[in-house]
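What follows is a single structure, and I will ask about it in a moment.
Yeah, one chain of the complex is gone here, protein chain that is, but the others are all in their spots.
Naming follows writing order (A and B), and every chain is counted from residue 1.
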Amino acid sequence: MANLAQQIVSGLASGGIYALLALAIVIIHRSTGVINFAQGELATLSAFICFALMNHGWAFWPAFFVTLALSFGGGMVLHTVVIRPIQGGPLLGIVILTIGLLIAINGLTTWIWGGTSQQFHGPFSTAPIRVAGVAFSKQDIGVIVVAVVAMLVLGLLFARTKLGLGLRASAVNPSEARLVGVPVPAMLAVGWGLACALGAVAGVMAAPSLFLDPNMMQTVLLYSFAAAVLGGMDSPAGAVVGGLVLGVSLNLLGTYVDWIGGELRLATALALILAVLLARPSGLFGRSIVRRA
Amino acid sequence: MSLLELRDVEARYGEVTALHGVSLTVDDGDFVAILGANGAGKTTTLRAISGTVKTTGQIVFQGERLHRRTPEGMARRGIAHVPEGRGTFASLSVFDNMRLGAWTQRGPSARDLARVFEFFPVLYDRRDQQAGTLSGGEQQMLALGRAMMAKPRLLLLDEPSLGLAPLVVREIFATLRSMNDRGTTIVVVEQNAALALGSAKHAYVLETGRVVLGGAAEELRGDESVRRSYLGY
Partner (left out) sequence: MRLKLLYVSLGALALIVLPFALSDFRTGQLATVGAYFIAILGLDVLTGHSGQISLGHGAFMAIGAYTTAILVGHHGVRDLATIPIAAAVAGGIGLLAGVPALRLSGLYLALATFGIAVVFPTILKKFDTFTGGSTGISFFGSPHQTGHGTGVTILGAHLSNLQWLYALTWVIGVALFLLVWFLLASRFGRALRAVRDSELAAAAAGVNRSAYKVTAFGLSAALAGTAGSLFAINIAYVSPDSISIQLSLYLLVGAVVGFFGSIWGAILGALLIEFLADVVGLIPHVDTKQAGPTSFAFGAILVALMLLLPLATRLGAAVGRRGYPRPR
């Protein structure tokens, strides 16, 4: 029983990371219609930036927040320079462009920091904390808290602030939003900035346990896609729930089903993606759009 | 005093020219109707004014010649454009739609909100509902309410009567007249000529992208050709 609780908590921690990255993917897809295949690599880059700052003597939290700011800015620049020029064009072109970003950023990270794994000292110790007699990892709890806080902040931003209103309007009906005076192109850039900031949180939270290396977020990306797809690619709530549920289920499946073990977790996530896409393309939370013929 | 002037404005959608040199004037405080058959260029004229479509020719607003115009920029200058189909944000709440209307202001003031809800009490009742679940008439009221939140100098409306019951339409136009009385300049594009001429002070008739007739609303109501083509008698 104790083991089950531990597995659930650690599943929630990984799930929190998947949820954060899935949120980023959904925000970008909802507002600009793009599936950003480079989201994982951007998160890795953010983690490395935080790492570099800490290597220069910065304490974790200042480094973390500066990384968030840089990632936000970087996301905005990325959208303006690289995505906006081709946004009206064919889908294939945009997909291939984000793939190009994936390859380029992965290459850049490897070039600057090398291909070997590094140790990343997160803010939470790996010491156990006992709750009701069961030992949980402080790191797991810490990650869950950070993830929840980040998601709450984002949720409040979208629901309560003028900026959030503008972001929602731009995503839902850009031409209308412009008529009301919303600077839609700027809003879309902010959307990308927020997404990259979320990715940064995911990357930095994942780094201590995954070990920092350029390919660190590749598998996380696939899990996050699964979570986003589960939620219907357009539902932030769906992405969050999807991520948490996925994290816990994969952990439990991996622990208690021998055949899946550690190696087939990824394949399970893929099977999930395929099953949802084929059976219910609008996801479990999304709205279905009927296309005839 | 002229608030808005279009001089020889041309507009194209790709290869197709929709406006072949449209010239018209809208005075401050005026209520102008733009009439014409389908495809005459009425919607495009409004789009030209609000900056949604690229144009050549001169557009003068509040005495200033406007060059590179974007919809956001025109909104900030005080032009509110309610497009065909109401343009409400269907998945956002009624309240959020209203907040969006006040985007160019510093924020929705409680007073502005109260004023709009006074005009349209049904919007207050439904303020937390998704805008897409409202009836056609209610959505039109929402569009108008949203426009009011912007405190516009110039209100552009594209086919406000489309798809609405006659009773509702009469209410809408009564509201428009009331807004006009309080000083809002209004330009309405309408296929329903009788309705529009009943409320407007001036009118223009468009045919295949050109102004063919223009003048006081009463004159046009009496005009032989207008009566035959657009009023049906």
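Heads up, the rule we're going with is that contacts are C-beta pairs under 8 Å (C-beta built on N, C-alpha and C of every residue); 3 or more make two chains touch, one makes a residue touch a chain.
As the structure is a prediction and not an experimental result, all values here were calculated from the model.
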For the chain not depicted, the shown chains it touches: A
Touching residue (missing chain; options A:Leu4, A:Leu91 or A:Val131): A:Leu91
Contacting the left-out chain in the complete assembly, out of A:Gln7, A:Thr80, A:Thr219 or A:Ser249: A:Thr219
Chain A, residues in touch with the chain not shown (by the definition above): 35, 37, 82, 85-86, 89, 91-97, 99-112, 114-115, 214, 218-219, 221-222, 225, 229, 263-264, 266-267, 269-270, 273-274, 277-278, 281, 293
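Here, only the chains that are shown with their structure count from here on.
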Residues of chain A touching chain B in the complex: 162, 165-166, 168-169, 172-173, 175-184
Complex contact set, residues of chain B against chain A: 50, 52, 70-72, 75-76, 80-81, 83, 87-92, 96, 99-101, 103-104, 107, 146, 150
